[in-house]
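These notes are about the structure you will find just below.
All protein chains but one are shown in place.
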Amino acid sequence: MVRVGILGATGYTGVELIRILSNHEDVQIKYLSSQNFNGKKIEDVYHSLKGYCDVELHELNIDDIVESCDVVFAALPSGYAMNIVEKLCSSGVRLIDLGADFRFDDFKIYKEWYGASSDDYGSVSRVYGLPEIHRQEIKNAMVVGNPGCYPTSAILGLAPALKSGIIENHIIIDSKSGVSGAGHSPKQGNMYAECNESIKPYNVAKHRHMPEIEQELSKLNHEDTKVIFTPHLTPMTRGILSTMYCRLKKDISIESIHEIYREFYKDEYFVKVLDISEYPSTKSVYGSNFCHIGLEIDRHSNTLIVMSVIDNLVKGASGQAVQNMNIMFGIDEAKGLKMVPVFP
Amino acid sequence: MVRVGILGATGYTGVELIRILSNHEDVQIKYLSSQNFNGKKIEDVYHSLKGYCDVELHELNIDDIVESCDVVFAALPSGYAMNIVEKLCSSGVRLIDLGADFRFDDFKIYKEWYGASSDDYGSVSRVYGLPEIHRQEIKNAMVVGNPGCYPTSAILGLAPALKSGIIENHIIIDSKSGVSGAGHSPKQGNMYAECNESIKPYNVAKHRHMPEIEQELSKLNHEDTKVIFTPHLTPMTRGILSTMYCRLKKDISIESIHEIYREFYKDEYFVKVLDISEYPSTKSVYGSNFCHIGLEIDRHSNTLIVMSVIDNLVKGASGQAVQNMNIMFGIDEAKGLKMVPVFP
Amino acid sequence: MVRVGILGATGYTGVELIRILSNHEDVQIKYLSSQNFNGKKIEDVYHSLKGYCDVELHELNIDDIVESCDVVFAALPSGYAMNIVEKLCSSGVRLIDLGADFRFDDFKIYKEWYGASSDDYGSVSRVYGLPEIHRQEIKNAMVVGNPGCYPTSAILGLAPALKSGIIENHIIIDSKSGVSGAGHSPKQGNMYAECNESIKPYNVAKHRHMPEIEQELSKLNHEDTKVIFTPHLTPMTRGILSTMYCRLKKDISIESIHEIYREFYKDEYFVKVLDISEYPSTKSVYGSNFCHIGLEIDRHSNTLIVMSVIDNLVKGASGQAVQNMNIMFGIDEAKGLKMVPVFP
Partner (left out) sequence: MVRVGILGATGYTGVELIRILSNHEDVQIKYLSSQNFNGKKIEDVYHSLKGYCDVELHELNIDDIVESCDVVFAALPSGYAMNIVEKLCSSGVRLIDLGADFRFDDFKIYKEWYGASSDDYGSVSRVYGLPEIHRQEIKNAMVVGNPGCYPTSAILGLAPALKSGIIENHIIIDSKSGVSGAGHSPKQGNMYAECNESIKPYNVAKHRHMPEIEQELSKLNHEDTKVIFTPHLTPMTRGILSTMYCRLKKDISIESIHEIYREFYKDEYFVKVLDISEYPSTKSVYGSNFCHIGLEIDRHSNTLIVMSVIDNLVKGASGQAVQNMNIMFGIDEAKGLKMVPVFP
């Protein structure tokens, strides 16, 4: 039985972790932290959890965590996980961070985009927690940087094409995200009356997920790979669709590309490559840990168009985190994650 | 292993049955019928089922059903299940009908509201499949009439008050349903552009679910009980909220009523009575088999206000059908139905 | 040319006033106040107003208002309008308050529900600004208390039945409102991810609009009239639907009731009584100053069901306020208010 703690349990990714772990047979939720609901039970804060989780919420206390947990999921604002990582590791508690603290190979890039008071990661060794790409390293990792939601959709969609060397190292990523991706705290821009019946771009060519995407694509490609990344706020609660435009290096048929993708993901439970001329929709993965990928070619410009969809809170956050935990603890990777997408 | 058939597998309740049964360990889906997708696999029609169900769709063939199934879920237009029920029963195949064919004690009422070519049910004995009320009869039933979505929300919300005799036999039920309740066939009124940003009443005081509600309330109450029933089409995909107004027979405190409700449902897994001054929302049961009930009193008029929510496709249809199947086959009643509500 | 000021111009009702007044030929917007956007132009805060209104926002300054305005619309938190009313009136500036400060005949009721530091209205004479009911008094009013959104839908829907004496003085009002009714300030409960795919009751039998409704119904009825009022938050931006249940005093045909309603509203531009067996939808009045009313009878219980819809920000707030202004200044009542509903 893996003993689990969740820090920041009342944010959307925290609640989603509890939704998933409540049905995970090898896991016991032992510790939940929350800044605002200290002393309450999580099922009284979120009625959707009624009957599933009566653990009480506490202010974050590192000693209690160390005592009661084998692994901790951190769903905290940027920088917080970094403050507790050494204490956790030295006590043998493993960390899966849903924030950005441990996603970067190069601390300088992290510091440039997120800010930081220190200058390096210290002795903490980290793994970028995208199982389909880094499964082996994840197995023994003490600290996993769980990927961002946009990067997950982008990297899974591009990995086969990049790895096989058929596309150039300059890619346009036009992503559309549901509003839950903006988090749980009330902000003007996330109000129902402002988001409904509206789609809009934001942080164009300067979103924090851009360097994260470029880091991973460059490793797949073995060359410096750059992206233009345009996120859009879309009037839906969950879901990310990334539509990606990649210049092909040479003529290659859609059938051959399709074959490359099928082959690349042939042993992956959570990635489905759709048939030729099928396109994905976010609804088809709603509430699940799946990624669906569709492929098309614009013949005139010899451009590959990759369309990939995930549920931003599952494969884009909490589901992937549980997938990482399963790998780290030698559990069947899909355990607790076989939720069928909710349609319609 | 229970061998299951689903007739009308490509409608919304059919797809929802498959979503639920895919994760049910004691069940094997053996037969799927569909008028329009003969020869296709269901996972190719609904991408949400990719990887979960590769059963092929066939035109309904009664002999094949009898051979391959222990129980059949019928998600067919009114009247169809009635045509095949005798053949099924005589072959020992049990039937859970998600339509209205077997919901009525009195065939005349069925005929009046739904039309029918015959004049009686023949020798078919039927049970109204609301487990929280009729669990004992369901156990041995050959034919279960699975309740309508509105009736489920209404009856569960009213049963404790009616049974305990604290309210009068005239009740106002103001229900709000998501659009999936209108079914899968394209109709003008269910188009996105017409439903979005709009709420509207329909079939006011003449919806087909009214006699069904009255039948069951009258049995609980042991007197002729009448309702005013106003359904509303609400701009959301799933969910029903019924707000119900009941004249109290005498002064009684909210605490006492609350206690009556808690007691009534104390052994029920799927019904949660909220704390006093908590109100339910449809989102808190999204994708799950739960019913949440909130209570309030208007002191001035001595009126009890009951608010109950369900997911119309789960507890209001396919989830309840699986719950009935579990009971009929001696399986743990909640098996396969522990999906945690998807929030947000 | 009427010179207009708007206090609280950056809230939703403020922005809606500007949307309407921008196309009003007899009006000049002279003054806009805002706490948070001091110094900015309104069209730079709200892009929807680009090209229509380049007036600069100021912190509220009573002297500037008095100098530049003939009439002031106050869209301020409760209690603020009361602080400036005497200064305005004594300077000859008329006030249309979109808040609750001047809606009550009895200050004690206002104080009970909204709180107040003083004990009476002082010498300020006020008119409840529902033109279809109080048109004559509005003409010469210095101060108009613009009705709440829920009360507008309820009172217009019930007035003909109450005035004609056909219904009893106990009424159930089940109202469904879009999220914009909750205002412009970010709150957890109004976030997109929380409201979408969810309907829920709130403030059941204790919403502040209840006493306001009862005051006006009692005047129409000439007897003490009580309501059970249940508001619901509905997943849409705009619109209110009130479904109302009224016990009929005696048998009366739907045709006769329909005739009473048609007659009552025969000279009203903004109220449309639908044909028998037609029901209203909020979408049919979206963005407009109309109220549509549908009628049905439940014969068994002799209950009249009235369904009325408005756009909460137009007829339920800013549109009605402009209608009041037109009346007060002898302008054609529909001037500037002929926006056709936006459908679909």
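Each chain carries a letter (A, B and C) given by its place in the written order, and its residues are counted from 1.
Quick note on the criterion: a residue touches a chain if its C-beta (ideal position, glycine included) is under 8 Å from a C-beta of that chain, and two chains touch if they have at least 3 such contacts.
In this text the structure is predicted, and so the values were computed from the model without any measurement.
K.L.:
Which of the displayed chains are touched by the chain that has been omitted?
P.N.:
So, taking every chain into account, the missing one touches A, B, C.
K.L.:
Touching the hidden chain in the complete assembly: which of B:Val143, B:Cys195, B:Leu220 or B:Ile305 does that?
P.N.:
B:Cys195
K.L.:
For review purposes, identify every residue of chain B that touches the missing chain, sorted by number.
P.N.:
12, 178-180, 184, 186-188, 190-197, 235-237
K.L.:
Contact with the hidden chain only, please: which chain C residues?
P.N.:
Per the touch rule, chain C residues meeting the hidden chain are 12, 15, 19-20, 22-23, 46-52, 180, 196-197, 237-238, 269, 272, 274, 278, 280-281, 283-288, 290, 292, 338-344.
K.L.:
Footprint of the hidden chain on chain A, which residues?
P.N.:
Output for chain A: 170, 172, 174, 176, 178, 193-194, 196-202, 204-205, 226, 228, 230, 232, 234-239, 241, 243, 245, 279-284, 286, 294, 296-301, 303, 305, 307, 309, 344.
Following the convention adopted for this analysis, only the chains that are shown with their structure count from here on.
K.L.:
Moving only between chains that touch, what is the shortest number of steps from chain B to chain C?
P.N.:
Each step joins two touching chains, and the minimum needed here is 1.
K.L.:
I'd like the angle of the rotation relating chain A and chain B after CA superposition, in degrees, nearest 5.
P.N.:
180
K.L.:
Based only on mean CA positions, could you tell me how far chain B sits from chain C in angstrom?
P.N.:
Chain B and chain C have C-alpha centres separated by 39 Å.
K.L.:
If you average the Cα atoms of chain A and of chain B to get two centres, how far apart are those centres in Å?
P.N.:
Chain A and chain B have C-alpha centres separated by 36 Å.
K.L.:
Taking each chain's centre as the mean of its CA atoms, how far is chain A from chain C in angstrom?
P.N.:
That gives a centre separation of 45 Å.
K.L.:
Hey, what residues on chain B touch two or more of the other chains?
P.N.:
Counting only residues that touch two or more other chains, chain B contributes 196-197, 237-238, 280-281, 283-284, 286, 344.
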